[in-house]
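With one protein chain held back, the other chains of the complex are shown just where they sit.
Let's turn to subunit A:
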Amino acid sequence: MSTMESSLAMAQKPLPSVSKVPKAVSPARAALRQFMKSPSGVAGAILLLLLLAGTALGPWLYPVDPLDIVGLPFAAPAADAPLGTDYLGRDVLAGLIYGGRATLTVGAVAALITIVIGVTVGALAGFFGGWVDALLVKIAEFFQVLPPLLFAMVLVTLFGPKLSTITLAIGAVSWTSAARLTRAEFMRLRDLDFIKASRAAGAGSLHLILRVVLPNALPPIIVSATLAIGTAILFEGGLSFLGLGDPNTMSWGLMIGQNRNYVLDAWWAVTFPGAAIFLAVLAVSLVGDGVNDAVNPRLRRR
């Protein structure tokens, strides 16, 4: 039917008018379509959705408090505790469900902080150049000299192991790569003709940065944001593993950290939360690869 209509239209109007270009596909939709073509990206997205659904719906399907003592310590996986119990006799499956909420939230929020700081610093440095750039690059260099995990450990030790401190610390130490990337993009775009035209038309700096340059610099920033989530999840795990987790909030890292000395007595108490972290980071990096293919078609990985 539609083919007939279109062919009819063609017959009536043999010369397509210049003003009637094919309906433009929005860039977001085009990117989504491209993303769906990447098998690894789709696999990552499905895995990520499963993990999110598990932590969101888990409490209804499996209503056990992760901090409650439900049985003997080190009970092997069995009917009443499908994934066994930990060194205090707490349910490992319940820990996975509730711990996932904390871990994934920390990952997402810390990545957001990372990107906001990184993009702000990078945009200012790249857009203004000159002494602003020199100063911001020096600050970034200072942060790059300190191993991020170590720096985060010091911050959390000093300001106390709370979920909020941990999230802030992760964001505060890992923004440099996002900043470097944004700076490079802004420097590349800054002198292009359409930016110059905008500037000549009287656009202010803030308007230029936010409305003109940033949207064009967005693709690589989005990719690095996806990757930042994975890094932040690994960070939370590492900090908790070293005893810097929030002891009042169950998280995957905390489960591993608290049970690591008993790995020979109860492998399940560390293996499952570790596998959860592994799957989450894997999912996020697969999605990141897919997003990369979708938004940077020219820079597709070989």
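Quick note on the criterion: a contact is a pair of C-beta atoms (placed from the backbone, for glycine too) under 8 Å apart; a residue touches a chain by one contact, two chains touch by 3 or more; residues count from 1.
Please note the rule applied: contacts and distances are computed from a predicted model.
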>> Can you work out the missing subunit's protein name as recorded in UniProt? Choose among "Dihydroxyacetone kinase subunit DhaK", "ferredoxin--NADP(+) reductase", "Gluconate 2-dehydrogenase subunit 3 family protein" or "ABC transporter permease".
In response: "ABC transporter permease"
> Looking at A:P27, A:G160 or A:P215, which makes contact with the chain not pictured?
Replying inline: A:G160
>> Which candidate, A:V42, A:I222 or A:L242, sits in contact with the chain we can't see?
In response: A:L242
> If you put the missing chain back, which residues of subunit A would it touch?
Replying inline: 141-142, 144-151, 153-155, 157-160, 230, 234, 237-238, 241-244, 256, 260, 263-264, 267, 270-271, 274-275, 277-279, 281-282, 285-286, 302
